[in-house]
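First the structure, in the form of structure tokens, and then the observations on it.
Selected chains from the complex are presented in situ; the others are not included.
Think of it as A and B in the order they're written, each chain with its own count starting at 1.
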Amino acid sequence: MEVPVAGTARTSKRRGQTVAARSALKVVKGSSPAPKPEAARESAAAGDDTEITALGLKRAPLNPAMEAYFAKCEEKLGFVPNVLEAYAFDMAKLEPFVAMYNDLMLAPSGLSKLEREMIAVAVSAHNRCYYCLVAHGAAVRQLSGDPVLGELMVMNYRAARLNKRHRAMLDFAVKLTAEPWLVEEPDRAALRRAGFSERDIWDIAAVAGFFNMSNRVASATDMRPNSVYHAQAR
Amino acid sequence: MEVPVAGTARTSKRRGQTVAARSALKVVKGSSPAPKPEAARESAAAGDDTEITALGLKRAPLNPAMEAYFAKCEEKLGFVPNVLEAYAFDMAKLEPFVAMYNDLMLAPSGLSKLEREMIAVAVSAHNRCYYCLVAHGAAVRQLSGDPVLGELMVMNYRAARLNKRHRAMLDFAVKLTAEPWLVEEPDRAALRRAGFSERDIWDIAAVAGFFNMSNRVASATDMRPNSVYHAQAR
């Protein structure tokens, strides 16, 4: 079983340190004429690593499969993504979520892993989902080796210098997100013209659909991303 | 493993017969002064039972678990819901979908099965998803014994005579569907005031999220509902 690509140990060298801690450090190091942060304000992300959702749901005991999976995350990423912690109040919810996620984002597909992450972020940008933009923005930066690509997926994918394949893919995913009732045969035909197979079209739809789900679970529960993501692959 | 509640054998007596077939029959039986359907037009749902999606994906061999599940559907419902046929090109996609669906819609929860189906339809109405409105509209009719409740979830849930609990539940689910970025603590507080627990809030979010996913997969692929649903529980 694979683990999410975002946040491998190699790139998150500072993973044991929260963003708030790093910020404090930076302030101390700032030389005198630099603009100073306003005094004594709390981080905008205060508590992100400890209060993962706004719901007081208690973590259930992990079953062996999930225990192994969480251990693998710790080993490979250095942390367990908060979304998994959030679902871990009930194994019957956690397991299918993990299975679906891993199949969609990591299994063999006509779409590269980066392409799937680009869809994830462009969809999450439409829905303005803090959790998913942070976690999957980091994945785009990491998989592409192009930090600005991650930023552009968050800000406005239309402003990125994309090839025709990627533009068609994101146009479909975002229209499907914004106005699914308007998606019709010409939209599928545009994907085929850009070189996507029938199976690829399913995969684009499934990834876009999945993040339309995750965005809403995250927004409904005020799910907070692990702060370690923020600095990854910048 | 349970099967979807919609379409039990008892209520779908005519399940072996497509809507088109019934329509033809009705025309033949119509007595002379009745308004006649316009001649020789094809049904608006022609092919719904045979061309399940617009993608030419071939069904994969079912693995034993899924074979048993499909058999159970046939036995209990009299048919296999088309969404399952659509996902059956790849067991790695079908299995987590079935597991997630069954947990969300059928497992024990503070929300009744009917309440979960009401969310399904109200969300699908916002997204104008043909497949989900037909399949889950039938479920609401069946579970409630109130056919008009099914209609109202499709048309405008605000026009239904709902108790405060149901109204709060649907207001949350539909806001989460339409503008997830605006859902905040006061929205959760409104659910708590209506008597929902923290876990219930998760379940409302998860069901609403799931149909935001399914609606998009269905719209992206032009997924067609089994025609047997249309006449169920009217």
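Note that in this section a contact is a pair of C-beta atoms (placed from the backbone, for glycine too) under 8 Å apart; a residue touches a chain by one contact, two chains touch by 3 or more.
Note that the structure is a prediction, hence the values are computed from the model and not measured.
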Since all chains share one sequence and 2 are shown, how many copies form the whole assembly?
6
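FYI, only the chains that are shown with their structure count from here on.
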Rounded to the nearest 5 degrees, the rotation mapping the CA atoms of subunit A onto those of subunit B is 180
Between subunit A and subunit B, what is the separation of their C-alpha centroids in Å?
29
Which bits of subunit A are touching subunit B when the two form their complex?
54-57, 89, 92-93, 95-97, 99-100, 103-104, 107, 127-129, 172, 176-177, 180-181, 183-185, 187-188, 198-199, 201-202, 204-206, 208-210, 212-217, 219-222
